[in-house]
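Removed: one protein chain of the complex. Kept in place: all other protein chains.
Here the chain labels run A and B in written order, and each chain numbers its own residues starting at 1.
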Amino acid sequence: MNHQEILNQLDAEANDLFKELTIYGVNDNARKGLPFIIASDDALPEIPVAMNFSLSIMTVAGAMGTAGPEAATNIDRATEMGIENRLCNSVKMAAYYLEAGILPVPDMIITTNSPCDAVDMLGQLMDKYKPWADVPKFRLDSPHGHEPSDFAYFGEQLRACTREISRVTGRKFEMDRFLDVCNESNKQARLIQEFQELKRAVPCPVDPDMARKGWEIARWIAATDPAVFPKATRWLERLIEVTEDKVKHQLGIEGVDEKIRFLWYDVSPSWSSKLFPRLQKELGAVCMMNYYSFANWTPIDTSSEERIMSSIAEKYLMGTPMTRQAMHPADIYCEDVVRICKEFKCDAMVMPCHIGHRDTNAYHKLAKDVCRENGIPFLFLGCDVWDERYMTPEVVFDRMKTFFEVSGLL
Amino acid sequence: MDVFDPYIIKCTNKIDEMVADGKKIRVVMAPPSLDEIRGGLPIAVGPAASQGVILRSDTFVELGNPEAGSCSIFLYTSQPSLLCNGRITLLGPDISDSGISNLTFDEVVTSGGLHSSDQDLELLEKASHRAPAAKSFPFAQIIMVAGKNLSENDYEILKTNQIIGDLIEGYMVRSFTQNIWSRVSREAAAKGFTFETLGKALMALLKSANPKIEAIEIAFVTTNKHDIDILEEYARQIQKISKEIVKENWKIKGYDIECASDCASCDDKPVCDTIRDVLKEKMKEARKLKNHKQK
Partner (left out) sequence: MTMSGNESAKLTANIPIISVCGKGGVGKTVFSALLGRILIENGLSPLLMVDADPVGGLVSAIGEKAVKTLSGVRDMFISETRNGGKLSAKEAADHLDYFILNALVERKDFSMLAMGRTTEKGCFCSANKLLRQAMDKIISAYAGVLIDAEAGIEQINRDVTSQVNRVFVIIDASQRSIDTLNAIAGMVDPSQITIIANRITTEDLLNLPTGIKVAGVIPANETVRQFDREGRSLWQLPDDNEAFMAVKNIMKSINLSNP
């Protein structure tokens, strides 16, 4: 198979697996025969894989609900039901699934306050609505700091969470098994890091969005189905092999005459298929990074039980998209922007934003200032990454094109 | 005295201690002018000097793999007299001392590189189709710069200018914020890339990006993880000071990035913790009383 055939196959495999993340997938997971737990937001795969239960994430299912041909209908149904309009649409959809009775009732719920208070609200919603109100819950409290004491604090909670999971599901937490999973997780993290670095090549050898796909398989899909976990490693290895070969031969993305490299520092929009391929093909503009392809993961330190939990906590707090950017001071966001632009040779930064994402709206000016100081052309879009009707992909394309022209990049 | 001066003294004293302990040392002096520095290098330095990527299969040696030990320290001062301008110190083996290895990439990751056991090496002999990879040195990099006119206001620019990207041929710093983890390519090694090369390249880049810099001294430590861990402790303390500088610089711009609601950074946390303990005890007492009444 040639490079593109391999990449197409990897893409197809990933897209097939992503069905597990939709609300239909969540319902299927509930019937798999494994203990079934729902998390209100992002969760690490190491615990479900080690303890062999299925973990689905509400906000991810919500985000998947804003993609595809039924997206507008889904969002409108949520609005008609009276779900708050100023909520981020991924959370809004998750709340809708709950209130409409589409979300299956799990054996246990893990709620968190991260990355935002809207996710916290989902946990509170599940306190009020029967039958979820009667389901045992564990609340994770993510600190805003990034000191060792914060990681230790969160690590203790993760350990307590495993005890509660054992109590509710009967699944044992075995340290040996957990160590194996952590080692495998570290391997995956290194592979993703390797891919990130390969992206630095000019021209960029592979669509950078593949990093997001690999990450989502290794993390979210593996959490829903522990059997996927080792397959994620192999998927990543195959991705690295083909990308390395392309770098060796100085090959870029097929069909793309790369002229511009930009940073889209927010979530990849659910309507990205209507924007990024067009930007690549018509303008030669390649999106080098977004929140979900920026997997800046610290390794899990397996030297002791305490260190394992602390370092997993650090991985979660500092490496989870949106948690990294939204839960910590804005200077982290600004530092990331400068570093990414330099390392990945980005010519410009786009700050898309989305409804309800108050943190990015709050530091819009900081980001603009930092870009100006570092000579990075900056565009603030103000679109919604979930509901394309708010600012259509066509309008976004036109604005970005004008921006690239005005910045002298086209 | 500038905020980092005590740490400049600490680091130089630590290096002297290591030398006194018998650690292998090599000291070279870089020439004073930028042109002379660049001219003497076996590799290119500057924009687009490299592709920015070194493949696993092209890696001669890794520096600062986290399992092997990694630490990056950057210090500045307004007193050039505190530094020995142009001095590059290497404690421990040089890049050219690494030799060729059969270790595969991920086995370097899990085995800790230079410190593999015989069993590990046996496993590695049965290496699969994966690309041959390189050893990893434990690695600490200490960069100290001085300039009469350097101040906290320059701190962020100095930090940003440490991002190497594609500026050094045959050298890639990996995507890792806390420490420093890098690769030297086989091609660069074949051209004679050593720590002297790296030190001079860094000096050239920093000096040309920052005209206020009058003196630079760089030290590399590749002895063992224990030595790196000691320097890592200095790095943690230095990071606290760095954070305060960053906070102040943002305040000057008009933004208060103080995370005031963060319990961990609040001076009154012990008071709150005490009150929380009292609350817990009182709730326990209340429950006991309630249970007693119900009986």
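Methods note: contacts are C-beta pairs under 8 Å (C-beta built on N, C-alpha and C of every residue); 3 or more make two chains touch, one makes a residue touch a chain.
Model, not experiment: these values are computed from the prediction.
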Displayed chains contacting the withheld chain: B
Which residue of B:Ala48, B:Ile157 or B:Leu289 touches the chain not shown here: B:Leu289
Interface residues of chain B (partner: the chain not displayed): 261, 266-268, 271-272, 274-279, 281-283, 285-286, 289
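Here is the rule we use: only the chains that are shown with their structure count from here on.
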Centre-of-Cα separation between chain B and chain A, whole angstrom: 28
Complex interface listing, chain B residues touching chain A: 51-53, 55-57, 66, 106, 109-110, 131, 160, 163, 165-166, 172, 174-178, 246-247, 250, 253, 255, 257, 259, 261-265
Chain A residues within the chain B interface of the complex: 143-145, 147, 149-150, 153, 183, 186-187, 190, 193-194, 196-198, 200-202, 244, 247-248, 296, 298-299, 328-331, 338-339, 342-343, 345, 366, 369, 374
